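One structure is given below, represented as structure tokens, and several questions about it will come after.
For this view, one protein chain was removed and the others were kept in their places.
Here the chain labels run A and B in written order, and each chain numbers its own residues starting at 1.
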Amino acid sequence: MLSFIFRRLALTAATMLAVSLLVFLLLELNPGSVAVKVLGPYSSEEQRQLWLEANGYLNPLWQRYLEWLGRMVTGDFGESIRFKVPVAEVLWPRLWNTAILAFWTFAVLIPLSLTLGVLAGMREGSRLDRAISITSIITTSIPEFASAVFLSAIFVFGLGILPGTSAMSNGFDPLQLILPVMVLVLYDVGYVTRMTRASMAEVMTAPYIRTAVLKGIPFPRVILRHGLRNALIPPFTVIMLQINWLLSGVVVVEFFFAYKGFGALLLEASLNQDIYLIQACAMVAVFVAVTTQTLADIGYTYLNPRIRLQ
Amino acid sequence: MTDMTMPAATRPVLELQNLRISYFTRSGEINVVPGLDLKLYPGEAIGLVGESGCGKSTIGYAIMRYLGQAGRIMDGRVLFEGRDLYALGDNELRTLRGNRMAMVYQDPMSSLNPTMTIGEQLMEVPVYHFNATRSEARERALAMLEEVNLPDPASIMERYPHQLSGGQQQRVVIAMALMAEPALLIMDEPTTGLDVTVEAAVLDLIAELRRKHKTSIVFISHNLGTVVRICDRIGVLYAGELVEEGPIKEVFDDPRHPYTRGLLCCVPTLDADKYSSPLTPIRGSVAVPRQRPPGCVFAARCEHRQDGTCTTAKVAMQYAPASLRHVARCARQDELPPLRRAAGDDDSGSAGEIRHEDVVLRIESLKKYYEQSGGLGLVTGNKVEVKAIDGIDLKARRGETLAIVGESGCGKSTLAKVLTGLEDVTGGRITLDEVDLTDLGIDRRPDDVIRRLQMVFQNPDSTLNPSHTIGYTLERPLRQFANLQGEKLHRTVRALLKAVNLPAEFARRKPRQLSGGQKQRVAIARALAGSPEVIIADEPVSALDVSVQASIINLLAELQSERQTTLLFISHDLSVVRYLADRVAVMYLGKIMELGRVANVFAPPYHPYTEALLSAIPVPDPNVKTRRILLEGKPPSVLDRPAGCPFAARCHRKVGPICDEQEPPERRFGNGHRIACHLPPADLNKMESVVMQAAAAE
Partner (left out) sequence: MSMTEHAAGHLPPPRLIRILRMVGLLRESPVAMIGAGLIVFWIAVAIFAPLLAPFDPNVNLQPFAKPGTPYAAGSGVFWLGTDHLGRDILSRIIWGSQTVLFYGFVATASAYAVGVAMGLAAGYYRGWIDELLSRLGDIILSFPILVLYVVIIATIGASGINIVLAVTFASAPAIMRIVRSLVLEIRERDYVAAAKMRGENAWYIMLVEILPNVRGPLIVDACLRMGYVTITIGVLGFLGLGLPPPDPDWGGMINEARSMALAFPHMTVLPCIAISSLVLGLNLLADGLREISLRD
């Protein structure tokens, strides 16, 4: 088990290294375009040459990559072109805001989808199962921006009970979190529910459930001890991977509701060609995603005695 | 088995009254069991036998009242200790299940919860049925594990199912079923899928526990031999109907239904071979219950059918003359000719004379090692060497059938893969006539070499590409090997189909429209397409029903002798090998333990492993007794192979430490019969035959 964790961590580090190379190549392969982005389209050729020289952009590619990597690892992401401050200064508060949004999303998503999934999968083909399944197909078919539009139309335009933006300009307001969380949950709950349902349904047809029933133990015990314990292993991984998905979802939701989070920051950086901010956002996002993936893998191994005790 | 005659007054433990079971699918009702009557008295064991699809498992689950959503009882009753099971409430039913009636399942691995320890799973029974405390439950579980002969029960309690071998898992399932001392035990193919030596040990255990606990048993199996070992009575099922039922000895001595006779004649026995007594397959395949005929269900496949007598009205059960317990559902049972069962023919060995020493395929100190990564196979990881084949020498002669026999994991299938070039060779040499195949993986073999050595695979469901028609499947090798085109190509395809007794229209069909036996025929035809010199057949009949098995075996024997092809027949089934092969190599853990003519290998002197294998075979004849040899422990894994004889750890005739330390010498007994064993030849020669007729045993 320990050697597995060690190997998994090594793999994580290797993935991060490869990702950094990819990001670097995507954004900094051509120094000329970096100069244009930093100095603006109206800078002169001379200015750009001077800037490139001053910032070490005339060094060979590999040397630039290593220096760049060193800065990334130490948290020195450079200066934001748009905000005119070090990237770190804008990034961390925004990330914290997104973490709050993510926390509430998961706090609703996990119990809701697991309950629905288990209820549906327990009796495959029942009316409840069909209702839950069809509903989850419908909700996963509505993109986040569309459900944001629909929910705003209902709760803001129609009923007028919720605020339509979540800028939190007058301090933290829990009311302003409701719509963003609803949108994120609505889109994702269907997927996690379906995964849980499939897992539960498969477990319920497994021969060891038959053994448990024919052993004469009470049905609730069959479900809880024999069914759930096995059925929840795959959804665990699925839920961990939703953090990766959430980092996508927040771009849309934060943009729509003007929430000052990481996603809106990335989009703003991208629309303004703020190259260092884009790099930092991408690296941080991938770091979070890869770390949760690693935790998911380790957790899966731990939950599964068949792998744990090999 | 002692024949326990029960006083007629005793109340049956289980009584099925006109039980009628149907499944409901999207295409409507399928009546699987049309009406079954059966009584089981206390302490009695009845074997229900039949081929796949005959409804035997359905009956087992119907008795447990566990038919799933699609299954339904249409009529009749299941009385357990006098109570109608289908009239009970859920709670009453729950208190019976696992307590008064319990079940043992076919696949023990998947029947145990993978995320619960063995102890937890066993302890549930007393905890929920007797309100036992955890320590009481634990004690009971430990005692039960001891009783099913599991070593070190305390440590087994803490383990998870995947940490046990298949045989150990099945012992755990049996222990679980017996935890509450049930009155009735349903066993659904409890030894199917286990190796023959493990199967024998589990069967012995069941027989012993049965004597001790006086539990009534419904023993469901497709294997007549296992039923003989366990049961007093046998019921033969065909298409959901009981066609014959009675005490084991009476049924086997005088089978009165043609289907029972067919079942007995289509399995090879240890004393029959293809020269002395050809197998008689049952023609056709098991009837689909949807098309239930008005008369006898078996009529369509019966060679004794008489239109009118057999095909118009339902046939009733009739008692055999002078018997109160043996019944059969055949209208012509008194007119059937006397049964000719393959009788032991002592000079049968002479028929398998090999005329010349023309070696086609030569295998010299062949080795195949795998690198297996320990752990989860991620980027790094410790590599472990698995020696699947560890230095074997074999020669296959032109036109002979050479069988390779052994239990799972002995390396026999790896041998097939290495010979065909599907896997690389680690060491040694393979030559086909003058061509050195050693370094010719399949990708590097010239087409003509590939053509000369062909293969028939095990699984009929995966041997044919489901996307291609049979015609395409057969055309392709003809194009590749013989460059045939147009009308000539189609003519050859038809000829190939004819050679394997399939109609020419089959060329247009897709594999899913074929039965298992038909698919295997196509696979044989495909292997024959290039007129190969050597055909390697890897367990070609092990996935087939016995009645179909016989016809495929006969087909192989026929084609092989017609075309003088060399057949390398790989099998775990000694009876089939005995029947089909000219020579046999017995493999264990990647080495050949014994090699020789079939008659020599199946008679003393034996290698101790061969002796154990032979003694383990469940013989479908109550008059044949085998000398029981119990093997200790489970086969050592190929990972920690012992330095000396691979069989030493389990051997019942172990000489001493020498067996563990030194490679056994090869003892030669003439006629090419070789045994790799430390036992001196004199001792080997003193061995007695494992199989004996009852008359001799008494």
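Simple rule for what comes next: contacts are C-beta pairs under 8 Å (C-beta built on N, C-alpha and C of every residue); 3 or more make two chains touch, one makes a residue touch a chain.
In this text the structure is predicted, and so the values were computed from the model without any measurement.
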{"item": "Listed residues A:5, A:39 or A:142, member touching the removed chain", "value": "A:142"}
{"item": "Residue among B:294, B:466, B:656 or B:670 touching the omitted chain", "value": "B:466"}
{"item": "Contact residue for the chain not shown (choose from A:9, A:26, A:224 or A:309)", "value": "A:26"}
{"item": "Residue numbers in subunit B that touch the chain omitted from display", "value": "26, 420, 422, 442-443, 445, 447, 450-451, 454-455, 457-459, 462-467, 469, 471-472, 475-477, 480-481, 487, 490, 493, 505, 507-508, 510, 523, 526, 529-530"}
{"item": "Hidden partner interface residues of subunit A, rising order", "value": "15, 18-19, 22-23, 26-27, 133-134, 137-138, 140-146, 149-150, 152-153, 156-157, 164, 244-249, 251-252, 255-256, 263, 266-267, 269-271, 273, 278, 281-282, 285-286, 289-290, 293"}
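Keep in mind that, in the parts below, only the chains that are shown with their structure count from here on.
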{"item": "Centroid spacing, where centroids are CA-atom means, of subunit A and subunit B in whole angstrom", "value": "52"}
{"item": "Residues on subunit A engaged by subunit B in the complex (per definition of touch)", "value": "3-4, 7-8, 10-11, 14, 125, 206-208, 210-219, 221, 225-226, 229-230, 233, 301, 303-307, 309-310"}
{"item": "Contact set on subunit B toward subunit A in their complex", "value": "64, 66, 69, 90, 94-99, 102-103, 105, 107, 110-116, 124-125, 128-129, 160, 162-163, 173, 176, 375-376, 378-381"}
